[in-house]
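The structure appears right after this line, and notes come after that.
All protein chains of the complex are present and in place, except for one that has been dropped.
Labels A and B are assigned to the chains in the order they are written; within every chain, residues are numbered from 1.
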Amino acid sequence: MQFLADLIVSGLAAGAVYGLFGMAYAAIYKATGVVNFAQGEVAMLIVYLTAAVFLRVPLPFWSALLIAPLIGIATGLVLDRLVIRPMVGRPAFAIVMVTIGLAVMLRALIVLVWGSELREFPARAGEAVLTFSGVGLYPVQILAFVVLAIAIAAAWALLRFSRMGLAMRATAIDERTATLMGIDVRRVAAIAWAASAGVSALAGVLFASTTFVGPDLFQAGLKAFPATIVGGLDSVIGSAIGGLILGVVENLTGGYGDTALKEISGFIAIVAVLMIRPTGLFGARDVERL
Amino acid sequence: MRRLPLIALALSLAAAANAQGVTDTEIKIGGSTALTGPGALVGIAHDLGEKIATAEINAAGGINGRKVVRVFEDDGYVPARTVTTVRKLLDVDKVLAITASSGTASTLAALPMMEEQGVPALQTAAPNTVMFSPMHKTLFVVGRAYGPGTTDFVKFLAARKPGAKFLTIVQDDDYGDDVQAGYEKAIADLKLSTVGVLRYKRGQKDFAAEVLKAKQLGATIIVSGGIIAENVTIAKEARRVGLEAEIAMLWSGRLPQTIDLMGEAGNGIIAADYVGDFDEGPGKALFEKARAYLTPEELTKLNRYSLTGYVGARLLFDAIGRCGRDVTRACVVAKLETTTNLDMAGLTSPISFTPDSRISDLKLRYTILDWSKKAWVPIN
Partner (left out) sequence: MPASLTATRHPTSRRPIPLLPFAILAAIALPYAANAYALGFATTIVITAIGVVGFNVLTGWTGLVSLGYAGFFAVGAYTQGVLATRYGWPLLATLPAAAIVAALVSVLVGAPSLRLRGLYLAITTLAFSAIISHVILLAKPLTGGSRGFSVARPSVLGIPLRSDAAIFWLCAASLIFAVWLASNILRSYLGRAFFAVRDAETAARVLGVDVIRAKLLAFALSSAITGFAGALFALNQRYLNVENFELLLSIEAVSILIVGGVGSIPGVIAGTVFMVLLPECARLAFNAIGGSLADLAGAQEIRGVMYGLVIILFLRFAPGGLIDFWHSGRAWLRRWPCTG
């Protein structure tokens, strides 16, 4: 039926953004064993910075998909160097607390610097509604699918074939042994942070383009968190798929069930997965990492 | 407790002397709202509205020879913080009256304190039914409550489009409860056709499911009970999924920013409100007057909440004025509750209260968003 198709496609569109955030969570966890609770906030910061650029220099929308990740990579490297690297060797939960502190700080800082009004993302992807067999989508949403697909392909290739990917997987399995084998663990972490921020930048820009640039953009990151738990914290591609699943489940719950339950379905998913299969659908590692 | 007699003595002494917030030359009033943070759009505008009213009355010599002094605190729309700021206004600044206490939850949180001290308080930004029903002796709500306002609105929409199938999307909290109650009353009163009441969680961003459900159920008029962002998203989603229904929204989001954010998707949206705008009629006259009192930057921040703030302040000044030189909190409350048809020069309908009513029940006017003019245009 049209209704079902509409719900599923809308869910996939929202899920594409969740999936990108999920990949970002997984990238950092995979390389460092840390959950970056500031994922959404970092993405929000990058969106505001990107928007500032586009307010001064009118450029076409697709360039935002290049500029934002660049800003993201730079931000990721800076954060790693300033905040994370000094904490190397400390227990993983201490580093997680640092990311929580970062999140709280960024949320507040952005309001203090840019105010709290809602604005449109300065570069528009077009207002035309494109229909595919009765289902309508804005161009941004189609771009979201494309970006996710490219990200998944790139992640798979990098992790499977490149030396850095191999180094990441080794570090994830056992940090100490990886170091003994000559892998620069700190560099692996830095690259993970940079890549993660780059991917979240894309997620952030896509999300802001479908909604607004505002001080609550970080919520997209929070909402995407169940995606990576369901998909598996240490599985980058699994998290991407987890995001798509989450988006569809949310919309189906809203469409066929009670719309008020839509938002909580994510939390229920987390609790259910953690109780039954803590490593997620596609994860493989031992839960008692700490 | 041995402190009670001491407190009682102190209070009666204070009452015997010049009342709280009143000296021979000054009247001090206070308020707390969101001057920073997500609610700042509303709070700053409200503050500016009061600023205009205060400057106006002081330019005319004050109230019975006393100048009005305002103290405004920032509570970021957080109820716990409102309790702190109101406590400060009452115990440290010792104000005569409180003109603002943010939203519903904040006001209710600070209410025990305000009632204990018999402080006259106004609520002009968020006219929620819970604040006057049951009635609180010292809290006066100016506006049309969300519930009854929705009832009026739905009846107006039904008259305009007979045979329509109604659906409403409401927030899952006390605000949404109020809107839903009003909606259901109108449906019952006129035996209208309703296809659904959909509730969404506060802060929700994704309305695809709601809008798709509305389309599935065949709704032709959607009463959108969002605040600001939600209505914009609903309008945009409606356009995306090809939902051919009229969208109607309440006054909370009737701001200049909303027009920009909605873009083309907003064309044809109907809004109800009990205040006008700064770009036409009496609002325009007030805007010209305000040039003398506000900076150019402040002028850009004015919106409908400035008008509600202005009107509230004028109401309070009128009541204080009718107390003559003997201004006390009790007198102000007594004068407020006997306000009858106070004329607001067309900005709103005349304001009245009675000893048994704490809501002013202002009349609604209806506008439609004209995208080509980027403005809310009055309907008939």
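The rule is short, and it goes like this: a contact is a pair of C-beta atoms (placed from the backbone, for glycine too) under 8 Å apart; a residue touches a chain by one contact, two chains touch by 3 or more.
Only a predicted model underlies this, so the values are computations on that prediction, with no experimental measurement involved.
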Exercise. Pick from B:Lys28, B:Arg81, B:Arg254 or B:Arg358: which residue touches the chain that isn't shown?
Worked result: B:Arg81
Problem set entry | Which residue of A:Ile8, A:Val96 or A:Leu166 touches the chain not shown here | A:Val96
For this session: Give the residue, chosen from B:Thr104, B:Thr194 or B:Ser224, that touches the chain omitted from the document.
Result: B:Thr104
Problem set entry | Options A:Leu109, A:Ala157 or A:Met181, residue touching the unrepresented chain | A:Leu109
Problem set entry | subunit A residues touching the omitted chain (full complex) | 35, 83, 86-87, 90-94, 96-98, 100-109, 111-112, 229, 264, 267, 270-271, 274-275, 278, 287-290
Seminar exercise, completed: Where subunit B meets the left-out chain, the residues are 1, 3-4, 7, 35-37, 73-76, 78-81, 83-85, 87-88, 91-92, 104-105, 108-109, 111-113, 130, 172-174, 177, 202
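Here is the rule we go by: only the chains that are shown with their structure count from here on.
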Seminar exercise, completed: subunit A to subunit B, mean C-alpha position gap in Å, rounds to 38
For this session: Show which residues of subunit B lie in contact with subunit A when the two form their complex.
Result: 36-41, 172, 198-201, 203-206, 208-210, 212-213, 215-216, 228-229, 232-233, 239-242, 257, 260-261, 263-265
Exercise. Mind pulling up the subunit A residues that touch subunit B in the complex?
Worked result: 3, 6-7, 10-11, 13-14, 111-112, 115-120, 127, 129, 131, 136-138, 211-212, 214-216, 219-220, 250-251, 253-255, 258-260, 262-264
